[in-house]
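What follows is a structure written as structure tokens; I'll ask about it next.
Note that this complex is displayed minus one protein chain, with the remaining chains in position.
Let's turn to chain A:
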Amino acid sequence: MIELQDVHKAFGKNRVLRGVNLIVPSGESMVIIGGSGTGKSVLLKCILGLVHPDSGTILLDGEDVEKAARDAFLARFGMLFQGGALFDSLPVWQNVAFRLLRGSLKRPKDEAREIAIEKLRRVGLKPDVADLFPAELSGGMQKRVGLARAIAADPEVIFFDEPTTGLDPIMAGVINELIREIVTEMGATAMTITHDMSSVRAIADRVAMLHDGVIQWTGPIAEMETTPDPYVQQFTHGRAEGPIAAVR
């Protein structure tokens, strides 16, 4: 279980997170929605320790993430970055097996390659993609490779940062389905940030809305459409009128 207690983060005078409280139960898929620039990515980065919160506590299974042994802590996570964040200098299979080729999870090279090809197959890519370089792939294929890398070491927690941004609707649907299937079959805890409502409906067990640096609303996906919360209503229906200023 991931628990955020009164998390604050500012960059200079810009107070991005102003007291975030959120619980993500184990094995559930939580989707965080909110407009651009509301701090969704910062929130994920705070949990991973890529950004240090100014105050507040973040717990993973009751352990303070700031005090956890770094390598062991990160070994429990997988992350799909918005742009894929694949390493240009490495072929696809070495990107996928990056964690399996070094560090505490190191395997023999042949075994790591086999696992990488298996994970590529899992996300719908053929084995001959393994020896290509990221620059030779389309945007959709890069996302799939990023997804394969995120699940390569069978993590307990997977983060997805805007998984469908920049993809056509069909490819976005494919990625959404893959995420849902993988999270269900692995039994992983998932946290996704997006403003793509089709992703929310496909991926989420629970939804939280981040606005003005705090969680404005949280609840099961089934309640998202019916909640009277004006922020959620405006956001999910894409209305210009409402409590969320159109110009931020």
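As a working rule, contacts are C-beta pairs under 8 Å (C-beta built on N, C-alpha and C of every residue); 3 or more make two chains touch, one makes a residue touch a chain; residues count from 1.
As a convention for this text, contacts and distances are computed from a predicted model.
Colleague: I notice the complex is incomplete. Of the names "Molybdopterin oxidoreductase", "ABC transporter permease", "Thiosulfate oxidation carrier complex protein SoxZ" or "Menaquinol:cytochrome c reductase cytochrome b subunit", which is the UniProt protein name for the chain that's not shown?
Modeller: The chain we cannot see is recorded in UniProt as "ABC transporter permease".
Colleague: If the hidden chain were put back, which of A:1, A:23, A:74 or A:214 would touch it?
Modeller: Looking across A:1, A:23, A:74 or A:214, the contact with the absent chain belongs to A:74.
Colleague: Using the definition of touch stated at the top, determine which of A:9, A:40 or A:99 touches the missing chain.
Modeller: A:99
Colleague: Considering the complete complex, identify which of A:85, A:186 or A:214 is in touch with the unshown chain.
Modeller: A:85
Colleague: Extract the touching residues of chain A with respect to the undisplayed chain.
Modeller: 45, 48-50, 70-71, 74-75, 77-79, 81-83, 85-89, 98-99, 102-105, 149
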